[in-house]
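Encoded as structure tokens, the structure appears first; notes follow it.
Yeah, one chain of the complex is gone here, protein chain that is, but the others are all in their spots.
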Amino acid sequence: MKKRVIVTGVIGADVHAVGNKILAYALEEAGFHVVNLGVMVSQEEYIEAALETNADAILVSSLYGHGEIDCNGLRDKCDEAGLKDIILLAGGNIVVGKQDFKEVEKRFMDMGFTKVYPPGTQPETTIEDLNLMFAKK
Amino acid sequence: MKKRVIVTGVIGADVHAVGNKILAYALEEAGFHVVNLGVMVSQEEYIEAALETNADAILVSSLYGHGEIDCNGLRDKCDEAGLKDIILLAGGNIVVGKQDFKEVEKRFMDMGFTKVYPPGTQPETTIEDLNLMFAKK
Amino acid sequence: MEIKNKKIANDAFFAERKEVLKQWPTGEGVDFDEVVNYQKSIPDSKRFGKKLINAELKGETLIQPRAGVALPKEHIELLRFLETEGEADLLPTTVDAYTRLNRYDEAQAGIDKSKEAGRSMLNGFPIVNYGVEICRSVTSALDNPVQVRHGTPDARLLTEISIAGGFTSYEGGGISYNIPYSKNHSLEKTIAHWQYTDRLVGLYEEAGVSINREPFGPLTGTLVAPCISNSVAVLESLLAAEQGVKDLTVGYGQCGNLIQDVAAIRSLKLMTREYLDKFGYSDVKVTTVFHQWMGGFPQDEAKSFGVISWGAAAAVLGKATKVIVKTPHEAMGIPTKEANAAGLRASKQLTSMLKDQSFTEIPAVILESDIIMNEMRCILDKVEELGKGDFAAGTVAAFEAGVIDVPFAPSRFNSGKVMPARDNTGAVRLLSVGNIPLSEDLLKFHREKLEQRAAFEKRPVSFQMVIDDVYAIGKGFLIGRPK
Partner (left out) sequence: MEIKNKKIANDAFFAERKEVLKQWPTGEGVDFDEVVNYQKSIPDSKRFGKKLINAELKGETLIQPRAGVALPKEHIELLRFLETEGEADLLPTTVDAYTRLNRYDEAQAGIDKSKEAGRSMLNGFPIVNYGVEICRSVTSALDNPVQVRHGTPDARLLTEISIAGGFTSYEGGGISYNIPYSKNHSLEKTIAHWQYTDRLVGLYEEAGVSINREPFGPLTGTLVAPCISNSVAVLESLLAAEQGVKDLTVGYGQCGNLIQDVAAIRSLKLMTREYLDKFGYSDVKVTTVFHQWMGGFPQDEAKSFGVISWGAAAAVLGKATKVIVKTPHEAMGIPTKEANAAGLRASKQLTSMLKDQSFTEIPAVILESDIIMNEMRCILDKVEELGKGDFAAGTVAAFEAGVIDVPFAPSRFNSGKVMPARDNTGAVRLLSVGNIPLSEDLLKFHREKLEQRAAFEKRPVSFQMVIDDVYAIGKGFLIGRPK
């Protein structure tokens, strides 16, 4: 079976590299083909990479608190670029401060993300969810 | 000037001895004559000692949480024994658990205590207050 | 009464037992053979001693809270909360103050009032009043082993019902549950009462049921120099072993200087083993318990977390088998279950984070531990001498003579001449030794240590240091320095 292709990266002006490296490694180990863009990735770079590699999902990390601003509009740009139903996930510390995750989730779902993850999400969870989502497709 | 006489002790079935010893020492150092009854003191023992020594004040300590039960009725017994307006103070950890001190204070004032002290009261505070009370008398 | 460290003869024991079980109606519910069967049905995972010995072998430190409320349902909920939300490895059942004084009528009133009020009006769980079945409903509802913790000078009936009720560990001792917890009980009496407890445990042991026994290490919890509490622990171990106890956990209450704290646990373990072996009890298992700071706490919760964490760290670095955990409400009053669980989780973070680090064999610790062991030998030799070879009679004589003397103790059978104070690194030394028979060398050592502090603080060695030290931790310091 062809390996599923996943684009990963940390959005905006965010330089938190540790989780990104670890997550990319874990996804590789789990059998995905990972295209890791590293830190400080712009919305355009995600889309370019996804188009180039014919990706099945984009995993956006944001740690530094400006995630809400940085992620806004990404789904629209995906749509425009023809990545119609691409799986779009967000995780990390995606908002400023300790907030009720239910509300944060809603805001990101409204922005068009397929699923949103709270701080401290383990790679196992991510991998399980991805496998489920791919199974459904 | 004659030294003021103060009866001290820990009420009820309470064996917390440290604060009692330290408080008695501090009061002595501050120039009072201290009659220290130690731990596990009954209401009757306080009154007997106060009568015998013609005391100016009774300082009741309670640490172990049953203070409210143990202190109930002490003012009445003092009155009956002829210790009409004797200064009656309570301090330590006089109730079970972490409670709003305003309410605790009210309950003890209603029981007839002259003044009530929260956990962690320093001897300096006690001494200052006593001097003020005696000055007024 | 002439007290002797001799195993109670069966006849005498069973005659006494008859009386004990009559002290309160629930005593009737205890049937030795039935209890043996019941206890044998408890799985190993819920046996206190098993879990301790496993941890000891793995070099891990388990965490245990204090907790107890008046009503069984609430008490079970509380303990369940502490094992799930608090990640407690071992559970307690702390007994109320009336039961500790054998005032079962008042405890009953407390139960009734609590039922009415729908919340606990007692500061613990009244085991005796509830009797065997209700206790079993508690111990069987939990995933972890449960211990009875109290402070009862005469705990004979309480022991009977506790073991019958499915508890697998039992705290206390004739010295450690008298001197810090009582004013008027004579040592002869309480030692005799605790010989009963220990003999009962011995009988269960002979019947194939092992109950863990834990002398109460910290005593008054306030600046108790390690040599004093460690000596008491060794004595209570000898007394317990003579009655047939085979599983002992000896304890120590944190003083705050890391080197001294680790050395205290190290010397406690070595000396307990040495004395048990020397007097023919080499089949007794020994584990250790470290109590997080037992004296006055800071009012502030965040600061309390600092004290709690430091206690957990010292316990692990000293390789104690378990640590008894305080809560951020300590200075205020009996904690909510949330505060209790928070103290546990902070402690758990450190017991697991630091479990692969050990300070027990660093040179400074060995040095300090040698000093403590020398001090203990001075005391224990004298106890042996005073008792003419008998450690029970010796203990009574030693307290009378002030050879053992517990700082700040409420008991009138404690001489009260000893005054501890911290040295310039925060280790607890003796400012007045009273009649503790330390050698000239050791006396000089204590004096010099305190002189160093005095020189640093530019004030003479004096009682003011003791006062300042009692307040220090509550005010955020270890050593009470002058302003």
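By letter and in written order, the chains are A, B and C; residue numbering begins at 1 in each of them.
By definition in this document, a contact is a pair of C-beta atoms (placed from the backbone, for glycine too) under 8 Å apart; a residue touches a chain by one contact, two chains touch by 3 or more.
Because the structure is a prediction, the values reported are computed rather than measured.
*Asks:* Mind giving the shown chains that are in contact with the missing chain?
*Replies:* Touch partners of the hidden chain, whole complex considered, are A, C.
*Asks:* Could you tell me which of A:A26, A:L51, A:A81 or A:M111 touches the chain that is not displayed?
*Replies:* A:A26
*Asks:* Which residue from C:A141, C:I362, C:A401 or C:L443 sits in contact with the chain not drawn here?
*Replies:* Residue touching the absent chain, from the options given: C:I362.
*Asks:* Go through chain A and note every residue touching the omitted chain.
*Replies:* Output for chain A: 13-19, 21-22, 25-26, 38-40, 64-66, 93, 95-99, 119-120, 122.
*Asks:* Considering the entire assembly, which residues of chain C contact the chain that has been omitted?
*Replies:* 256-259, 298, 300-310, 312-313, 317, 341-350, 352-354, 356-357, 362-364, 424-426, 473, 476-479
Going forward, only the chains that are shown with their structure count from here on.
*Asks:* Chain B to chain C: how many Å between their CA centres?
*Replies:* 30
*Asks:* Where the CA atoms of chain A average out and where those of chain B average out, how many Å apart are those spots?
*Replies:* Taking the mean C-alpha position of each chain, the two centres sit 66 Å apart.
*Asks:* So the centre of each chain is just the mean of its C-alpha atoms; given that, what is the distance between chain A and chain C in Å?
*Replies:* 54
*Asks:* Touching two or more other chains, which residues of chain A qualify?
*Replies:* none
*Asks:* Residues of chain C that contact two or more other chains, please.
*Replies:* none
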